[in-house]
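A selection of the complex's chains, in situ.
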Amino acid sequence: MPLVDIQLIKGVFNEEQKREMIEKVTDTMVSIEGEAMRGVTWVRVQEVASGEWGIGGKPLTAEMVKAMQTGG
Amino acid sequence: MPLVDIQLIKGVFNEEQKREMIEKVTDTMVSIEGEAMRGVTWVRVQEVASGEWGIGGKPLTAEMVKAMQTGG
Amino acid sequence: MPLVDIQLIKGVFNEEQKREMIEKVTDTMVSIEGEAMRGVTWVRVQEVASGEWGIGGKPLTAEMVKAMQTGG
């Protein structure tokens, strides 16, 4: 049953990181709900286009998020 | 009012099948809610990228779903 | 994989009708995607509070939808 939707801005994370999110968030959920629930734990990644996610009215781009990640 | 969101993995179903889902799921909803509700029954198809829908932590690809459909 | 979210206004449909929606929409999806997909076809019902679903800026209540259903 649990369904987890991870929503990101396109272009910030690569395929490897998105796969890691699916794996690790599933493991985290299973550690709380019990191993028997693993098979029905669904985790999805959904991406919003760069520039179409606004914070305080200012559109955030993938570049801005990357700068933020490195403390830029 | 009813809004129905059909969420699929990209690359599993073709345009014809997605149109069929919109038509038939609308008809099914209308058979329960009453014909008068047809005009305000919205049915949408949304697709998640292949490999970004995990079950039990394992990313599902369009190919894996197609194999499953044919009992593979 | 397919996940179908049926979104309704609370108070319009009873338990029996919501169960019927889950069953029949699942059957409709399976008729298109193939019987092998039944076990991974998830259909959920989600309800928005009466008065919190606006069309053209006018909040729709459960009573208004019921009147619409009977052609009122």
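All chains are identified by letter, namely A, B and C, in their written order; residue positions are counted from 1 within each chain.
Methods note: contacts are C-beta pairs under 8 Å (C-beta built on N, C-alpha and C of every residue); 3 or more make two chains touch, one makes a residue touch a chain.
These numbers come from a predicted model, not from an experiment.
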item: Whole-complex copies, counting every chain including the 3 in place; value: 6
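The criterion applied here is as follows: only the chains that are shown with their structure count from here on.
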item: Centroid spacing, where centroids are CA-atom means, of chain A and chain B in whole angstrom; value: 22
item: Whole-Å separation of chain centres (CA-atom averages), chain B against chain C; value: 14
item: Inter-chain centre distance, chain A versus chain C - centres from mean C-alpha coordinates, in Å; value: 28
item: Residues of chain C whose C-beta touches two or more other chains; value: 3
item: Touching residues (chain side chain A, partner chain B) in the complex; value: 15, 18-19, 22-23, 26-27, 30, 38-47
item: Touching residues on chain C, where the partner in the complex is chain B; value: 1-9, 12-13, 17, 20-21, 24-25, 27-29, 31-34, 36-37, 40, 53, 55, 60, 65, 68-71
item: Of chain B, residues touching chain A in the complex; value: 48-49, 51-57, 59
